[in-house]
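All protein chains but one are shown in place.
The letters A, B, C, D and E name the chains in turn, as written, and every chain counts its residues from 1.
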Amino acid sequence: MINKDNFANNSKYLCSNNDYENSSIVIIGAPMDYTVSFKPGTRFGPQAIRAASLSLEAYSVYMNRNLLDKKYCDLGDLTLPFGNVEKSLKIIGDAAKEIIQDDKKPLFLGGEHLISAPIIKEVNNKYGEELVVLHFDAHTDLRTKYFDEENSHATVIRKAAKFLNNKNIYHFGIRSGIKEEYEFAWKNTNMFLFEVIEPIKMVLNDIKNKPIYITFDIDVLDPAYAPGTGTPEPGGITSKEALEAIHILKDMNVVGMDLVEVSPDYDHSGITSILAAKLIREAILSFL
Amino acid sequence: MINKDNFANNSKYLCSNNDYENSSIVIIGAPMDYTVSFKPGTRFGPQAIRAASLSLEAYSVYMNRNLLDKKYCDLGDLTLPFGNVEKSLKIIGDAAKEIIQDDKKPLFLGGEHLISAPIIKEVNNKYGEELVVLHFDAHTDLRTKYFDEENSHATVIRKAAKFLNNKNIYHFGIRSGIKEEYEFAWKNTNMFLFEVIEPIKMVLNDIKNKPIYITFDIDVLDPAYAPGTGTPEPGGITSKEALEAIHILKDMNVVGMDLVEVSPDYDHSGITSILAAKLIREAILSFL
Amino acid sequence: MINKDNFANNSKYLCSNNDYENSSIVIIGAPMDYTVSFKPGTRFGPQAIRAASLSLEAYSVYMNRNLLDKKYCDLGDLTLPFGNVEKSLKIIGDAAKEIIQDDKKPLFLGGEHLISAPIIKEVNNKYGEELVVLHFDAHTDLRTKYFDEENSHATVIRKAAKFLNNKNIYHFGIRSGIKEEYEFAWKNTNMFLFEVIEPIKMVLNDIKNKPIYITFDIDVLDPAYAPGTGTPEPGGITSKEALEAIHILKDMNVVGMDLVEVSPDYDHSGITSILAAKLIREAILSFL
Amino acid sequence: MINKDNFANNSKYLCSNNDYENSSIVIIGAPMDYTVSFKPGTRFGPQAIRAASLSLEAYSVYMNRNLLDKKYCDLGDLTLPFGNVEKSLKIIGDAAKEIIQDDKKPLFLGGEHLISAPIIKEVNNKYGEELVVLHFDAHTDLRTKYFDEENSHATVIRKAAKFLNNKNIYHFGIRSGIKEEYEFAWKNTNMFLFEVIEPIKMVLNDIKNKPIYITFDIDVLDPAYAPGTGTPEPGGITSKEALEAIHILKDMNVVGMDLVEVSPDYDHSGITSILAAKLIREAILSFL
Amino acid sequence: MINKDNFANNSKYLCSNNDYENSSIVIIGAPMDYTVSFKPGTRFGPQAIRAASLSLEAYSVYMNRNLLDKKYCDLGDLTLPFGNVEKSLKIIGDAAKEIIQDDKKPLFLGGEHLISAPIIKEVNNKYGEELVVLHFDAHTDLRTKYFDEENSHATVIRKAAKFLNNKNIYHFGIRSGIKEEYEFAWKNTNMFLFEVIEPIKMVLNDIKNKPIYITFDIDVLDPAYAPGTGTPEPGGITSKEALEAIHILKDMNVVGMDLVEVSPDYDHSGITSILAAKLIREAILSFL
Partner (left out) sequence: MINKDNFANNSKYLCSNNDYENSSIVIIGAPMDYTVSFKPGTRFGPQAIRAASLSLEAYSVYMNRNLLDKKYCDLGDLTLPFGNVEKSLKIIGDAAKEIIQDDKKPLFLGGEHLISAPIIKEVNNKYGEELVVLHFDAHTDLRTKYFDEENSHATVIRKAAKFLNNKNIYHFGIRSGIKEEYEFAWKNTNMFLFEVIEPIKMVLNDIKNKPIYITFDIDVLDPAYAPGTGTPEPGGITSKEALEAIHILKDMNVVGMDLVEVSPDYDHSGITSILAAKLIREAILSFL
């Protein structure tokens, strides 16, 4: 008989297992990219992040922690009906719901940012008005409509704002949006422009005893660090800052996370995927 | 005053004008790519084809004809609501309708293949059961549903088959599909596998006095000749064969055409765009 | 509980299962690329072929057969000690041996061409002097040494010739080698230059009742059709010819096969991987 | 009749109009790249910057200003006789002259840096010895000859220095040149090595009441931020610093500007073009 | 002392020596690309062809000849004043003149097609009206002016036609030009459209006792086979046909040759460079 131990598993996130039952964290890919306004291609993001993760070590010297000490499974990519936004969002939301009901933490890999909407809705259903949302992004994503559509990667946080306690929404690294979006934020949420490190430190006390959901758009990084994304926006943070942001949140009560908008077709050297993979590793070790 | 003659127009198809009124052919880009099942990116196809056209001559030695002797305008790309399939198809159909009502010939640049559905519907409304559809493609595109969706690049010809006179549908160069699609075609339409030249010659007599609509999926070409497309399928025709196919149809009564599925992100040397641009030139000179 | 049916398996060859016991064909990736003399990178070949296979249909209109009617598993990639040629070849040979002993057919995805040596050795151990080897390649691969090394992608067929019945070795599509290699072939084996179709037809009668092993180097294709390989050699066959070669061998007694030298880093549009994936599909349906 | 409002204008800079008469700023592309010593390709720079601009917002949260409140037209690219340096420079100079005579501000998109020479000459003709030139670049561009040629991208500022008041020339971010160039600068102009922010702040008082022309070579950015250029020079500034440089100059009396050396063929992810597009937006809002 | 035999020479064409005196063929790179109208970048062509040549064998099974039996040197690339067309052409012409005066055969690697003009002039000076020019190209290159310039890659053969015996000019594979160019050719030279093999066979008898110069523009190949060129033109010949063209001319009295328009920046997989390198090898073995 063939010895299966001789074979590598190339298709799952580094050190993940297949044991849903005994996992506390559940990785899922959501390969949706239909509503994007500039460059599509994020549907291949989850696969690229997983492949890149295999070049990383399980041990992090930043945290002095090891992935082998964590229990998480990677279920692979959801099968979505391409082009059907409503059904796709429902499938994503249903998956999130199951995970949350099973008392596990969802860790979604995008896909476009719109996937966050149904996930946050399910997280909110469980945690209610205490729920804090940390939104890392170059873009406000606070439109009510975009090209006349309510379902768009540019409306995702505004959709979430309808049911969230807006005082608990924090935006970091933002540098692009229309005036109306900023006006909404100045009035209702907590908007931090351009930077992430100082702002997080500033609010750490306010959020530390609350359940936290993190939605991380890779374009909060400068395009130099994350060229592989659909709407790169110059003037962003560095990879060191992104890593530090994860580390500052060490041992906070994070109940779920998504990392979105990695687009491998624009990531010719693969540096965006490997950055995303490392951020996921540090997130798992730091607070998931 | 600045002399505007010193400036080049980089954004329209070679030798096109802006005079809709006096044009007999109307070029329109339909940058839709939401329902594709493999690699998206065809939304940038029309722009790439236009840019590539500028490296061509207006004169064709194949036809001994010159674009400067033809009257056609290029309206640019339709503004579409990204992610909303229904609305996008309606906008495309409405544009086609106007052009046909104004007794002009539509020449659409895709975008994904699904854009052909509303265009063919409008052409059919005008020409009825006499209408012949010549379908160049690697894929049958004859599914009833795809990933549970009726609106898909894989269903486009089946959608059209609902209202077309199926005896007048001709498929050329086909080499990929599921068994049910071929069974539908063997029974209802005219399916020619793998090749285009001999089949066209064979049917030329049957179609020569009828109004003809041509839907040309660039992936009928072998990936060596057209790598820049979402679902390349090896075993296809050569560029010489594609050009000859256009030339065989010389002076036929072609009432409209689309060329779809050019995806510049996978076309690193630009050879797919330039091939598409040349096919468009020859089509204009040959039968439009 | 989460429904696992909602998730796609992105990491295995199209329609393969995980049931080794009940499979008659076994797909294995051998990600070795250390001895190549020009451009390395074939270690990522197997993964790229699998990913590309997902854009194909299970049904082949060429064969009127369907992958769903075949039983084959995909074990993934062997874990190899990078840089250690001897150990790597042993691991590959051991895997081949197990499969053959279990009365299954090995289908290896390379990796560099040297991986064929230990596989052919095991096949030869079972089938002996009756064994026919069909070698599709641009290069003779008949050196005794290369850069003073016996273990090299350029020596693989010569290594095999030591134990094979040389009268049963057939080379197709060859167009590059040193004079000594051709002299060896003219004297001992059956060498067909440049072409594949006519030569195969010519020898079909001689091989049809014998056990056949096929070693297929993707660079037998012209670089236009298969740019993603380490030592592309202009003047090769087309994708239609490669497919036809597979089809001519329909229902022959093929007992094993490898397809090698796909190098995704030089395959920017992915057309080499998809061609390899399609050749594998047709091979499974035609004779495996 | 077709509704032209349904169509997008893909070929002009974001929010530009076609109304030369009523514009105070005039954007022109100068697609010249014949004298470059390393990698050509900047002739496609203007088109790439325009295409990239369409992914930006009209509103800038940095400035709290909106492009819709500015009046500027984009005339497209000048038609130049490829290979003829003298004639090309004359055409560029003539265009600049017209714009300046019409009391508008020229905003040229390169093309290679040599295009700045005739533009600065015309600006100097109008503003004379008061004119300040702010030169952002990795390279001194102060040679008298380059490969025995006086007309070269490496001589452009030296050519301008012949007629400019050299005390009003300021170089920022410089890190490459031959010793003679630095000696010229130390003696005649104001040379700031490596950095841009502190130097600008230092000289702000000296220039604030004078007419200012800005020539911005994208390679002042580190290659990580602007890989798409012909002679990338490591050790440069970040995108945040480049944006800040624009912002520091808020409401200064800038009478013209060029942004040069964007080379799309080396800008695989498009991050250089989008950075250039954003710098142009901020420049229009900040001081043009 | 270090043993220099341990080091590889990566920078010269395969098996070339440094011994100008005893060489009968002299390889020179002419890295000029200033007058091209579409995509520049051919200045890196000679280096890329040389690097690619190192993956080829010295022995050709097509010819049963070996490069080691030929005496040729590779002088490297000429140093040209970028942007100065006149001086560059003079430098190229002077080099050609020396080689011809020393009774050696020049083998130039372009660079753009305009480099052929001064070379052909020198060859013509030696061989006079007997001289045959075989012109392989997709483009007529017979303009009198291009963008108002007489020195252009599009005028090169017309420039040569001024001093050549036009009855001895043969064009092969042509498929792009303006009507006036064809009219000139129909009247004065020998124009063969689209194809190369049959035409060469047809004229072989007429040219076999005359001195022959070959100017080979890589874009005579279809873009599928030679994507790495500035103005690819679909509908061209295959690599097999290009090789056969060289082989048909076996042992003809070829007195010089150039191969131009290889542009590595558009040759992402390197297949154009390797094709050019192989054509050069076959040319050396066949008739140089």
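Keep in mind that, in the parts below, a residue touches a chain if its C-beta (ideal position, glycine included) is under 8 Å from a C-beta of that chain, and two chains touch if they have at least 3 such contacts.
Keep in mind the model is a prediction, meaning the values are calculated, not measured.
Taking the complete complex into account, the chain left out of view touches A, C, D, E. Only one of C:35, C:60 or C:168 touches the chain withheld from this view, namely C:35.
On the side of subunit A, touch with the chain left out of the figure occurs at residues 54-59, 61-62, 66, 222, 224-225, 238-240, 243, 268-271, 274-275, 278.
Those residues of subunit C that touch the chain absent from the view are 33-37, 39-41, 43-44, 79-85, 87, 146-149, 151-152, 265-266. Listed by residue number, the positions of subunit D touching the unshown chain are 37-38, 174-179, 182, 193-194, 222-224, 227-228, 231-236, 266-268.
As a convention for this text, only the chains that are shown with their structure count from here on.
The minimum number of touch steps linking subunit C to subunit E comes to 1.
Just one of B-D, B-E or A-B has an interface built like that of C-E, with over half of its contact pairs in common by residue number: B-E.
Computed from the mean C-alpha positions, the centre of subunit D lies at a distance of 39 Å from the centre of subunit E. Here the spacing of subunit A and subunit E, counted between their Cα centres, is 54 Å.
The residues of subunit B that reach two or more other chains are 37, 79, 222, 224, 266, 268, listed in rising order. With chains as nodes and touching pairs as edges, the resulting graph is of another kind, matching none of line, ring, star or complete.
Working note: touching chain pairs come out as A-B, A-C, A-D, B-C, B-D, B-E, C-E, D-E.
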